[in-house]
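Here it is, the structure in full.
Of the protein chains in this complex, all but one are displayed in their positions.
Let's turn to chain A:
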Amino acid sequence: MSDPELEWAGPEGRVLPVVTAPASVLGAVGEEVDPTDPEVVRLAADLVSTMRVSPGCVGLAAPQVGVGAQVFCVDVTGHPKAATTHGTFVLCNPKIIEASRWRPGREGCMSVPDLTGDVKRAGRIVVEAVLPGTGEPVTVATDAFEARALQHEIDHCAGKLFLDRVAGAHAIYQRKVYL
């Protein structure tokens, strides 16, 4: 189910190359942005376009296209592990204000293409953020896979990778199949 106010309806963006670890931008805390800045809207559009052309990609954060900013997009529509879904959306300056029902799960990242890891994430979260363009504040409550995707992307905005949260020394895996 898509939230009409949340759903991305911005312009078509450019497809940007995705930065991979150990690029330093991935380890830096992203800057808060002015969501009404045309540059930020353009960045949001670029993130969505880059996500859409990347097979299996359910989310992309600004540091992954080389920009140290707190902006990311998500779209888990149709994913088998998703429950609540909000379609394609872009958030700026996100903050997790509630997190509960922690569960382990395997996740990968376009910026760490050769590894996956077991990471515990909240199965229910509430996120406060602002929308690119209007700067309108939004509160997103979600669960299951969309919640996991949001937490993964919000980590990117804080300069963290899933590698910083894996559950143990045997919780990282060489990726066998490229999705």
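Annotations
Basically, contacts are C-beta pairs under 8 Å (C-beta built on N, C-alpha and C of every residue); 3 or more make two chains touch, one makes a residue touch a chain; residues count from 1.
Just so it is clear, contacts and distances are computed from a predicted model.
Choosing from "Carbohydrate ABC transporter membrane protein 2, CUT1 family", "3-isopropylmalate dehydratase large subunit", "Amino acid-binding protein" or "NADH-quinone oxidoreductase subunit G", the protein name stored in UniProt for the chain missing from the display reads "Amino acid-binding protein". Shown as candidates are A:Glu31, A:Asp114 or A:Glu136; the residue that touches the absent chain is A:Asp114.
By the touch criterion stated above, the residues of chain A touching the omitted chain are 20-22, 27, 112, 114-115, 120, 159-161, 163-172, 174.
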